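A single protein chain has been removed from this complex, and every other one stays in its place.
And now, subunit A:
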Amino acid sequence: MNLERLPNEEKLTLCRKYYFGNVYNVCVWGFAFLPFLWLVNVVWFFKEAFVKPTYTEQLQIKTYVKCSGLGFLLWVAVLTTWITIFQHFRAEWGEVGDYLSFTIPLGIP
């Protein structure tokens, strides 16, 4: 639909609803092991939430952006820990290490 043809108030409301719904859906799906989705959410709506002049739904958008940001950071911490552990102890774990490995480097134990 053509947003330009709508009078300003309606356009603004629609826009907000669109973003609101959008943010909501995206945020919830992030719980399905999707830190990247949360990152996209944060980056995309950062301006909307924090930079733009206040409007009604902005508070909720802010909440979602913050939640997404926290979730993303949490996942980053978890993943970094796991990767560090794996890379360090891969050789020592022997069979389990090989079983978990997707690619095994050649020439290095």
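Here is the rule we use: contacts are C-beta pairs under 8 Å (C-beta built on N, C-alpha and C of every residue); 3 or more make two chains touch, one makes a residue touch a chain; residues count from 1.
One rule holds in what follows: contacts and distances are computed from a predicted model.
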From "Presenilin", "ALA-interacting subunit", "CASP-like protein" or "Cirhin", the hidden chain's UniProt protein name: "Presenilin"
Contact set of subunit A toward the excluded chain (per top definition): 1-5, 7, 15, 22, 26, 29, 32-37, 40, 43-44, 47, 79, 82-83, 86-87, 90, 100-108
